[in-house]
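Notes for the one structure printed next.
Note that this complex is displayed minus one protein chain, with the remaining chains in position.
The block that comes next holds subunit A.
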Amino acid sequence: MYHKEKSIQIKNSASALYNNLGVLRIAPRSLTYFTVVHANVVNMVSASWDGLNYSHRQLQSKEPNVATSTSLIMQAAFCALPSRDLLVVTSQKGIQIYESDGSTMVYWHALDTPETPTDQAVFARGISAVGKSYICVGDSCGAILVFDVPSKGSNITLSDVLKGHKKSITDIASECSGSQECIADLISADDGGNLCVWKSGETFQRFNNIPGFDISCTSVKLWKGTAVAGYGTGQIRLYEAVTGILHAEVNAHARWIYSLDIAPFSGLLLSAAEDSLVRVWHLSIKPESLSVEVAHLHNECVTDTQICGAKFCDGDGYAFAVTGYDLSEIIRYTQS
């Protein structure tokens, strides 16, 4: 179904972090941007669709001052808003927002770090654009910071802090089907496996809480009102987001899932785990029974590699890209 294409070499290897691959498709310029986190650096590659041109850039995590040690980056992700695309980088010290090509930093938000270190790690993790102008970022205390983004310029403001989680945020996602009818348009996940479902707006409303089983939910997606969540048990669960009804459970992987992605136009689902396997599934929503069906389509094994990022490169799922711990390349697959 898919075959391997030529990999893109990156300047350093990928770190073992959840959801460690960012992809942004720039159709008007026939380019795709990729981001891969390595310790305190984000590797950015801009790849032309004809496969002939690759340009690289590295972004460093911002240090408040020289006396402190380097800050590790937890995640880098693109946020595509109606008015503009931005790149958000979260680290132990704070949140950096760049123009999507990484050329300029437009905003910096410092996290509150205690004077004397406590045994609770401090970091920001979980990034998603939602609605017309919001970017949501989670933190290690379970809070979600909501930033209001103007259509141009750097006048980004912190407009809200959502409290719904008690454990560190692992991932945040917005409704990706493009449908305006969805009641809820944002989902967040934490280290205890709990999911919160929200509706964005001037004031965000929490619609539902889907409890976990003390096992981290490491990656979450929202598609046509269905929450798709990957867990440390290697399982994928599909819930109806607003009611919390469990539609399906898949014993998908033999180790922790590190990344999930959905191709919204085709309903293809990608799952990747530390067990070195990437799997492609098909989700279909049956309107009559309001149930969701999951069918398995394809496997790819990246030998001896603990995968940390996997994303579709386009809305149909025609191609996908994969990163692995200690691997200095972005592996690509396209449909045969």
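Keep this in mind: contacts are C-beta pairs under 8 Å (C-beta built on N, C-alpha and C of every residue); 3 or more make two chains touch, one makes a residue touch a chain; residues count from 1.
The criterion applied here is as follows: contacts and distances are computed from a predicted model.
Peer 1: One chain isn't displayed here; going by UniProt, is it "Organic solute carrier partner 1a", "Mitochondrial inner membrane protease subunit", "ATPase, V0 complex, subunit E" or "RNA polymerase II subunit 5-mediating protein homolog"?
Peer 2: Hidden chain identified via UniProt as "Organic solute carrier partner 1a".
Peer 1: With respect to the chain omitted from the figure, which of A:Ala16, A:Leu31, A:Leu81 or A:Ala143 is a touching residue?
Peer 2: A:Ala16
Peer 1: In the full complex, which of A:His247, A:Lys311 or A:Arg332 touches the chain missing from this view?
Peer 2: From the options A:His247, A:Lys311 or A:Arg332, the contact with the absent chain belongs to A:His247.
Peer 1: Which of A:Ser100, A:Ser168 or A:Ser259 sits in contact with the chain that's absent?
Peer 2: Touches the omitted chain: A:Ser168.
Peer 1: Which is it among A:Trp256, A:Phe320 or A:Tyr333 that touches the chain not included here?
Peer 2: A:Trp256
Peer 1: On subunit A, where is the contact patch with the chain that was removed from view?
Peer 2: Against the left-out chain, subunit A lists 12-13, 15-17, 38-39, 66-70, 72, 74, 92, 117-121, 123, 167-168, 170, 191-192, 214-216, 232-235, 245-256, 275-277, 289-296, 299, 301, 303-306, 325-326.
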